[in-house]
Every structure is written in structure tokens, then in C-alpha cells.
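Here the complex is missing one protein chain, while the rest keep their positions.
Coming up: subunit A.
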Amino acid sequence: MFRNQYDTDVTTWSPAGRLFQVEYAMEAVKQGSAAIGLRSKTHIVLGCVNKANSELSSHQKKIFKVDDHIGVAIAGLTADGRVLSRYMRNECINYSFTYESPLPVGRLVVQLADKAQVCTQRSWKRPYGVGLLVAGLDESGAHLYYNCPSGNYFEYQAFAIGSRSQAAKTYLERRFENFADSSRDDLVKDALMAIRETLQGETLKSSICTVAVVGVGEPFHILDLETVQQMIDAFEIVGEQEGPAAEPDAAAAADQGGSTEEGVAPMDI
């Protein structure tokens, strides 16, 4: 993307019908470190790569619990992500207090999308620079949504966002048809495999990734380091034997909904 005379503020259209500031905000998501999500009928797993700035510092928190039945993984400007997580937690808690019932994730996602849209239509605001993978349960089962800075949201069986997410998406595209009936543990294994794809050869260990699970009868929680390392060890050995080419369940077709391509991109419509 190159600088042009239509990209100064968010309320200026380009002659081609694009809002460049919104597209630049989506670039910020692509530059952030990877986050992935996948779901079965009853569980959703979120995972992300957590690289600390230096050995001295701790890594940034990219997965947030929003309520017992909803969690979110972010990529992009983590400060924006933190603020939006606080908004989501507030909405959930208010709904729970009034109705003694969990807020359906589908409704929370729409409220989040409407909030993002406002920032694309006010001259004194800027779009949120963060993409959110929202995992949650409601009456109709397990759901995974992607909210982007443009104010659009899509539902996914599996998705990946952030830098080098294309590698994870390719992995997920090949196997997503089996996810619906996967067991919880297989789902976590697939999540770890997908995270590994984004590391491009670097060793996967629990200190550089975070995994969280939510499901029917299982409140949202982040898995602790030992559990994650055990799962990595369990399949890493199997992974070497399997080899990169032999995938036991080959599947065709792409994700449902639009997938954001890296490079020059018209915004998600």
C-alpha cells in the first residue's frame, strides 16, 4: 500500500470507494503476532504466539477471559485489544446481572462490531487497530467469530490472524472438516500444530505460546505451562514420525466467509 491523497483521515473516501485508514488499521492486525482459533460442536480452542521483547521482560497478554463462557484472542495493537476486552467484560457482567443468564456470544460480537463501525465514521476517532478472535458458547452451541477493525464480523470453523497466519490457515484449511466432531484434546493438538506452522521452523515450546479452551461444561480458562508442554511433547514425537506430507485426513475447500489475504487488499465487505 502506498501513501496517497485520500488516506489522511478515516472520513475520506478514495475515488475507488475505499477507506484507506480502515485498511491501514487492518494492516496493523496483520503485523501483530499470530493468533488462531478453531472449534468443534462443543469446544473452542484459542491459541497465540507470545514473543517477549527481550529476555528480561514478560510477554504481552493476548488472550483474555471475558466471561465463563466467552474468551478472546487478539492480534495487533494490544492496548486497543485490552480496552475492547474491558468493554466486553462489562457487557457480559451487566447482562448477567440483569438476566442471571450468560450473554449469547453472537450478540456480544454484534455489539463489538457496531462499536468498531462508529470509529470508521467519525472524523475525531480512529479505527481500533486490533483483530479479535471471539470464542464463546450460546444456546446454539460453540461459536468462533472474527471481529476486524472495519466493523465487520464473520463466523468461522477455524481461523488465524496476525503475522505468518497464512501458514496456519493452510494447515487449518486442510483439516477443518474434521473439527466439528473432534474431541477436546484433539482440538488442542490441532491448535498447537497450527501455532507451530506460524513459527516457521522455530521450536514450539510452552514458554512462547498460550492456549485457552472453552466448552460445554468447561468454563473459559488458559491452560498452564506444564499442561501445554506435555501436549507438545506428546505430539511432537508423533509429528516427526508422520512427516510433513502425510496428513491422515486430507480435506479440500477453504474457510467459510472471506479470508483476508496478505498484501494489497480491498477491505472486507
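Rule of thumb we're sticking to: a contact is a pair of C-beta atoms (placed from the backbone, for glycine too) under 8 Å apart; a residue touches a chain by one contact, two chains touch by 3 or more; residues count from 1.
We adopt the following convention: contacts and distances are computed from a predicted model.
One chain of the assembly is not displayed; among "Vang-like protein", "Glutamyl-tRNA(Gln) amidotransferase subunit C, mitochondrial", "Aldehyde dehydrogenase" or "Proteasome subunit beta", its UniProt protein name is "Proteasome subunit beta". For the options A:Lys41, A:Arg86 or A:Arg107, the residue in contact with the chain missing from this view is A:Arg107. Summary of contacts with the chain left out: across A:Glu27, A:Asp68, A:Asp138 or A:Glu236, the touching residue is A:Asp138. The chain not shown here is touched by just one of A:Gln5, A:Thr98, A:Ser123 or A:Thr203, and that residue is A:Thr98.
Mapped onto subunit A, the footprint of the missing chain covers residues 97-101, 104, 106-107, 110, 138-140.
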